[in-house]
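One chain of protein is taken out of this complex; the other chains stay put.
Labels run A and B following the written order; every chain starts at residue 1.
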Amino acid sequence: MPALTSPGATGDLSDVTASDATLRRFLHGLPGVDQVGAEARAASLGTRSIKTTAKAQAIDLAIRMVDLTTLEGQDTPGKVRALASKAMRPDPTDATCPATAAVCVYPDLVGVAKQQLGDSGVNVAAVAAAVPRGRAPLDIKLADTRDAVAAGADEIDMVIDRGAFLTGRYLQVFEEIVAVRGACERPGGGEPAHLKVIFETGELQTYDNVRRASWLAMLAGAHFIKTSTGKVQPAATLPVTLVMLEAVRDYREATGQMVGVKPAGGIRTTKDAVKYLVMVNEVVGADWLDPDWFRFGASTLLNDLLMQRSKLATGRYSGPDYVTID
Amino acid sequence: MEFEYAPAPESRSVVDLKPSYGLFIGGEFVDGHGGAFKTISPATEEVLAEVAEADEADVDAAVKAARRAYDRVWSKLSGAERAKYLYRIARIIQERSRELAVAESLDNGKPIKESRDVDVPTVAAHFFYYAGWADKLEYAGLGTDPRPLGVAGQVIPWNFPLLMLAWKVAPALACGNTVVLKPAETTPLTALLFAEICQQADLPAGVVNIVTGAGATGQALVSHPGVDKVAFTGSTEVGKAIARAVAGTDKKVTLELGGKAANIVFDDAPIDQAVEGIVTGIFFNQGHVCCAGSRLLVQESIAEEVLARLKRRMSTLRVGDPLDKNTDIGAINSAEQLARIRELSAVGEAEGADRWSPPCELPDRGFWFPPTLFTDVTQAHRIAREEIFGPVLSVLTFRTPAEAVEKANNTPFGLSAGVWTEKGSRILHVASALRAGVVWANTFNKFDPTSPFGGYQESGYGREGGRHGLAAYLKGGEL
Partner (left out) sequence: MAAPRIDVRKTYKLYIGGAFPRSESGYSYTALDAKGRFVANAALASRKDARDAVVAARKAFGGWSGRTAYNRAQILYRVAEVLEDRRPQFALAVQQSEGLTPARANAVVDAAVDRLVWYAGWADKLTQVVGNANPVAGPFFNLSTPEPTGVVAVLAPQGSSLLGLVSVLAPVIVTGNTVVLVSSYARPLPAVNLAEVLATSDVPGGVVNILTGDAATVAPWLAAHLDVNAIDLAGVAGDTELATSLEVAAADNLKRVRRAPATEPDWAAAPDLTAMTDFVEIKTVWHPMGV
């Protein structure tokens, strides 16, 4: 086991990424993940019963953590404007309902989203670097990223090269993340766009791979690690997110630095969202229970959160006709 | 942001307890000749019901009822027909599962999530499994014409009241025996609900008899001359007394007794799962588990890291109301048991071990003990040798696999053990070297009706569960 996972060991991590061989040795030296045990732990956390005041608290927090997403070939400026409005005022009838964290769109629609959101505090996240497949030459990925940043994206969601990862070319994956992170800098200075690194965990297949990818991305400077593009099944799952949360927890132990986590895809109900929040609470603790450190990549989740919010407020079940469909 | 879970109590209204219960003899509830005792909720000390204390005459009546049922009905039924009764019982347990879970948590103090997700489903599964054996006994490898023994006297403990009942009653009935069962004096309620289930299933009168009471009742039962088979789960001390009491008789005996299991963590273990396994191993059911992983043996090279992770994890355990769905650790079952845990923990400190518990608010009423860790423990310490039967873990270290095995085996017990390593070859080597009846690798405290359970040495003899569990209730060949 690498010394740097030991509590209190502060990492001089520069050696780790010195070569393909050292990086490989490090990643393969991480403790294994037993599939059965990890899934049992995730399932057990999923049985927590979150009621009344705790549920109300969880719902509002979950709304604030949503990256309201549209990633369709048929997206238009009109669609994105409507989504941005919804992000700012998810429930037009209730001023106490918080806004979402961000809207997440393709790079060509960043400008539209930015214009609509203005200084509302809702960020614009752009999937860039040839998401969802990520199969483009590096210069095109970097140009894609720079365009999105130039158009005003606050956050960039990229996807790793799974082909390179699965063949063990870890340094290539690492260097690509570093390069995209560089492209997140703003030419005129200022706060760079935050980088979320998607693993497409449905293609990495094993939890051992998820743990290695997590460390790889954190070493390369990711601000967030993210499960999925939403275009591959399975997308986010509780056990995958558990393994990623354990990785950010251990990374902070080793380096003092916090990294965010974003499960994306397949989280559709309040019940699901609450399970994730319970997991965050019990695995990494209260520090991560904040939109700066945990996000949900989702589209339909928001409306279920709104219906459950209304149920708690009124005592009766709501229906889909009583929430807006954008 | 702090995220506080609001109380999420399971409703008690699903259980309809009577103010008092008699004995279940010959298919009916009858008054006993002895006195009565109160069964309380260990979480609140509230009285739940009054229960009859069976005396020798009551035990005699129960054994006679069991004999009559054996002679006249049960031994004459085909296996296929016995099976149908057991399937009925299994189904009724599934149908009344929440009620049974709540009753168990009330009477025992265990968290509802355990009684709901572990105990009661496993009880139903056990009846299903042995129902299926009733008409297949000739395939069990125990001889071509396996025959029942007759009347079984069964005495069970308070840590898994209904589950231990299932482990005893299901194989006995499947094999064609009738039973007299004595539940523990602090946890009689689910056995009495089980009596109602036998009535709902139209089980012939006298096939199952339940006599409540304390040690004297149990003693009367196991020493009754009309009993052909004694099955006991409980302390090693009582187990030895039973072995002495049946000496010179033809009674067949199985004993499932105490343990002091080693949970061995190697430096290549899947570390987060190992930490979960350590927690499950010792804090499941408040540590009231004979196979609890009460001795953590961790390889020195990772001891510091494992302990840090373990402490962090222990800090998230939720101790409190057993009926709250978010409770991880419930109440200690009795004042007596609490006193024993306190005493041995004090001994641990006095002997120089380092004691640690996470900050944890305990309720004012009831019997409670926080999850506790002792480090700097050696093989010579009493807390490394004696069964505490509570949420108390003793941590020892080792340097080589041989040392781990040597320390693990250095005990008069031999019920269970755990091994944590990603190296399959090492798992199998260590497992074969361990003198224990159950070895869990990269998991802990797993139970299944198909899997035999029981100990080496002073952890008892005989196996319960699986095909091997049939041998305890049949003649015509033993394995």
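Rule of thumb we're sticking to: a contact is a pair of C-beta atoms (placed from the backbone, for glycine too) under 8 Å apart; a residue touches a chain by one contact, two chains touch by 3 or more.
Please read these numbers as outputs of a predicted model, since none were measured by experiment.
Enquirer: Give me the visible chains that the unshown chain touches, in label order.
Expert: B
Enquirer: From the listed residues B:Lys84, B:Arg355 or B:Arg382, report the one that touches the chain absent from this view.
Expert: Selected residue, touching the omitted chain: B:Lys84.
Enquirer: Can you work out which residue in B:Pro7, B:Gly26, B:Pro204 or B:Pro401 touches the chain that's missing from view?
Expert: B:Pro401
Enquirer: Would you indicate which residue among B:Pro161, B:Gly239, B:Gly437 or B:Gly466 is in contact with the undisplayed chain?
Expert: B:Gly466
Enquirer: Residues on subunit B that touch the omitted chain in the whole complex?
Expert: These residues of subunit B touch the chain that is not shown: 80, 83-84, 87, 125, 128-129, 131-133, 135-136, 139-141, 401-402, 424-426, 428-430, 432, 449-450, 466-467.
To be clear about the criterion, only the chains that are shown with their structure count from here on.
Enquirer: Sort out for me which residues of subunit B touch subunit A in the complex.
Expert: 1-8, 113, 117, 267-273, 276-277, 302, 304-305, 308-309, 316, 325-326, 422, 442-443
Enquirer: Spell out the part of subunit A that touches subunit B in their complex, as residue ranges.
Expert: Answer in residue numbers: 1, 5-7, 31-34, 36-38, 40-41, 47-55, 57-58, 61, 246, 277-278, 281-282, 286, 289-290.
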